[in-house]
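Removed from the display is one protein chain of the complex; every other protein chain stays in position.
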């Protein structure tokens, strides 16, 4: 049986007042559909509110208590982990779409993978800065001749490293060309993608591509040496 | 001491509409280990129930309040996002399993990737309709000769587009054949997988495969033109 002094001390610990929280609780109650409220018994309602308030206050004030634990305490880390998985999935899907875009001759679609000021350093074919320049090379007569006679840009799985709103993806790519007796691996390259999160989703800021023909710079790119990408 | 009428009036707050919830609260309490319940104070417990009820009612009746917020309010969007990631993961894993199945001669296992009425259009080798027909071609003497002399079906990463209970996956595949001095890329193809969610998980409704030998239809497949798949 709790004695009056005890009840008082409980009140003190509550830290007198929580007016804001009290009001908040009442607002929540008021927000409920009116048909849920039994208007017939106002005195009972006073008691009900009094009973509801402190717990409402506790719930709203302390993320480690009651209902809000899930919202404030448990879900945020879960949401953060979910976002990281979705970021990786989106980046993987973006890069997986590159081959189908360039092999079907959709230069504009492929260039849309890049940011406006994104760039693409093509091993042995120079640096192309800006989305328009990327589209130009992907729409070149040389590229259309390549795919017209049969070609495939296979981009292998990439190792993705997320860093907030930026990310890197590293992997190999092979360009196959059709020939009389099958297909030849014309270009086998190292690729390092620098990606950024934009309002339109993840986009390519820079793609560094180098032929794995013995060029030490290609190995440096795969090693993640900063000067290469 | 709260008078019976007062205690009753608190209960009234529950309102007729809360009867079910009140009962639920009492059941929850009853479900607690008996040693947690102070039997010495049954009258207090009666009041406790009365006080608890309206808030119990709030909790259970209003998805935006307290405990149920997490369950009804916050988790659903999270569950939807989780399901989408799991769908993508399952589809990617399904397609990644194709090579190991056909290269090990497991025609039945590979055919099980398809729905009963699924189909497979093999570039240059006709359309095979129905899982049984898919299994037949994957179990053909030609296929067994191919893998018997050394072959590998490499399916590259796929771009996955989810649409509820259906999805598409687009990517490249290479069939390597062993030869005296190494391996040759015998077939390099464009692939478009149309998948559907079934009670047994994601399955292939149709796989469209076309050699990237200059055939415009292969480029159209990669472009996602409807007529190709």
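We call the chains A and B, going by the order they appear; numbering starts again at 1 in every chain.
The rule we apply is simple: a residue touches a chain if its C-beta (ideal position, glycine included) is under 8 Å from a C-beta of that chain, and two chains touch if they have at least 3 such contacts.
The shown structure was predicted, so the numbers you read here are calculated from the model rather than taken from an experiment.
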item: Residue, one of A:101, A:121, A:146 or A:190, that touches the chain absent here; value: A:190
item: Residue among B:155, B:195 or B:218 that touches the chain left out of view; value: B:155
item: Residues belonging to subunit B that touch the chain removed from view; value: 1-3, 6, 25, 28-29, 31-32, 36-38, 40-41, 44-45, 47-48, 51-52, 55-56, 59, 66-71, 74-75, 78-79, 82, 85-86, 89, 92-93, 95-97, 99-101, 103-106, 147-157, 176, 178, 181-185
item: On subunit A, residues whose C-beta touches the chain left out of the figure; value: 1-2, 4, 6-8, 10-11, 13-22, 46-47, 50-55, 57-59, 61-62, 64-71, 73-75, 78, 81-82, 85, 88, 156-160, 170-172, 174, 184-190, 211-215, 219-220, 222-224
